[in-house]
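Just dropping this structure here.
Yeah, one chain of the complex is gone here, protein chain that is, but the others are all in their spots.
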Amino acid sequence: MSKRSIVPFGPQHPVLPEPIHLDLVLEDEKVVQAVPSIGFVHRGLEKLVEKKDYQEYVYVAERICGICSFMHGMGYCEAVERIMNIEIPDRAKFLRVIWAEMSRIHSHLLWLGLTADAFGFESLFMESWKMREKILDMFEYSTGGRVIFSVNKIGGQRKDMDDDMIKMFVKLFGEMESDLRELTNTFLQDYSVNTRLRDVGFLTKEQAHDLGAVGPMMRASGISLDTRKMGYAAYPEIKFEPVTSNVGDSYARVDVRIKEIFQSIDIIRQAAKKIPAGTVDVPVKGMPDGEFMMRVEQPRGEAVYYVKANGTKFLDRVRVRTPTFANLPALLETLKGCQLADVPILILTIDPCISCTER
Amino acid sequence: MQDNNQLKIIDPNTLVPTALEMKNSGYRLVQICATRTEGGYELTYSFAKGYRLKNLRFEIAEETEIMSVSNIFEPAFLYENEIHDLFGIKINLIKIDYNGTLYKTAKETPFK
Partner (left out) sequence: MTIMKFTKSVIKNLFSKPATRVYPQEKRIYPERTRGHVDIDIDTCIFCGMCQRKCPTGAIQVDRNEKTWTIQRFSCIQCSSCADNCPKKCLKMGNSYPEPSASQTVDIYQKKEETALKAAE
């Protein structure tokens, strides 16, 4: 056995602007064990329920993360709506699906760019983010915000999209599709990209299940689960199947996310066809009383919202289990046995969002 | 709770055997959540099998020490350290115990 040494990774590292620290136990260049350390920027947003009433907390929930801000707001609203037995209008449900899927596409494009940056393919990174920029513009056009959309509220949506806008978005996504095909083909077929992604960071189906991996990380290991199938918003009326791969390496995770981008475009098309006319919100009366555990599929995986209310306007407890938190144990498993040079890219393949984790 | 969610109240002392039972019937850990109640804490352990969610719940007094389930469900060590750091609940025999250094908060046990 060769001599063991411990190399610290992060909290400041060029590939990851967010603070996560790993102690890597190395044997020569091989990682034997990794111990994570988080909590550098813990913000205590869950504690804020004591200061903000249950309707104001939507603004806090949205600010848990800057990438899936829409889904955080939606998850919280869905949980409170179920406690209060509010049935939101169908149009609002479909609007939630459209905005949520747009968030997913932009999140996956952001991640593709960061991955390209992590293995040193700068122009591919620029190309991905060029594409993402168009979706951010669509968001600004429809919601008024580029990062924080503020369109969710308890009892529906605060803004409506008119039919021309939805048609325009479907047309824009149609035009983007061929560009996206070209971009993603580089990821899937280019020689230098493939050598960095293939056959590293294996996670078997059993490991993914036992370690509680979620989202694309889990689906790339062959588990066909997608919380959208549980039926919230208008997802029960949309036809789709979870994207899976049976390989379980870094390449499979890229593959799954790329297929999910095209799947999301398809979901937006379906939603645009089925969206009914009508109002987008219902008046909210009374105070929530009871508890609910809501599971929402975010771009990074399943998020769990636990809301406990006591009949006053202040909630007892809001707990958010974010996908990155659940993916950390699986990340540690994939790191075992890999080369030190592969560590940054393996950390990126779980699509880490430390800002979610430090809610 | 939700349509396919179950809630089961258990005795705190039977946590480890019940968790082992869950593990053997193919469940995996989704989350552990602590809630402050008057004079103690309410702990909810959520397990999932497919889309089904099963919650185990028990209440403990403020000074009660509980056993860790991280030797049965590996991911539990993060949740348990989180609960220890934020709420100050003492959890024994965690697989990787950070001894209160997982969250570097300005105030110790801020959620207590």
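Letters A and B mark the chains as written, and numbering starts fresh at 1 in each.
FYI, contacts are C-beta pairs under 8 Å (C-beta built on N, C-alpha and C of every residue); 3 or more make two chains touch, one makes a residue touch a chain.
Because the structure is a prediction, the values reported are computed rather than measured.
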### Query
Shown chains touched by the missing chain?
A
### Summary
Which of A:101, A:127 or A:316 touches the missing chain? It is A:127
### Query
Considering the whole complex, which of A:29, A:56 or A:87 touches the chain not shown?
A:56
### Query
Which listed residue (A:183, A:203, A:254 or A:320) would be found touching the missing chain in the intact complex?
A:183
### Message
Considering the whole complex, not just the chains shown, which residues of subunit A touch the missing one?
### Response
52, 56, 59-60, 121, 123-124, 127, 130, 133, 137, 140-145, 148, 150, 158-159, 182-183, 185-186, 189-194
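Following the convention adopted for this analysis, only the chains that are shown with their structure count from here on.
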#### Entry: Contact footprint of subunit B on subunit A as seen in their complex
35-40, 42, 44, 46-47, 82, 209-212, 225, 227, 229-230, 291-295, 304, 306, 308, 316-317, 319, 321, 325-326, 328-329
### Message
Quick check: in the complex, which residue numbers of subunit B touch subunit A?
### Response
1-2, 4-5, 28-31, 33, 35-36, 44, 46, 50-51, 53, 55, 73-75, 77-78, 85, 96, 98, 101-105, 110-111
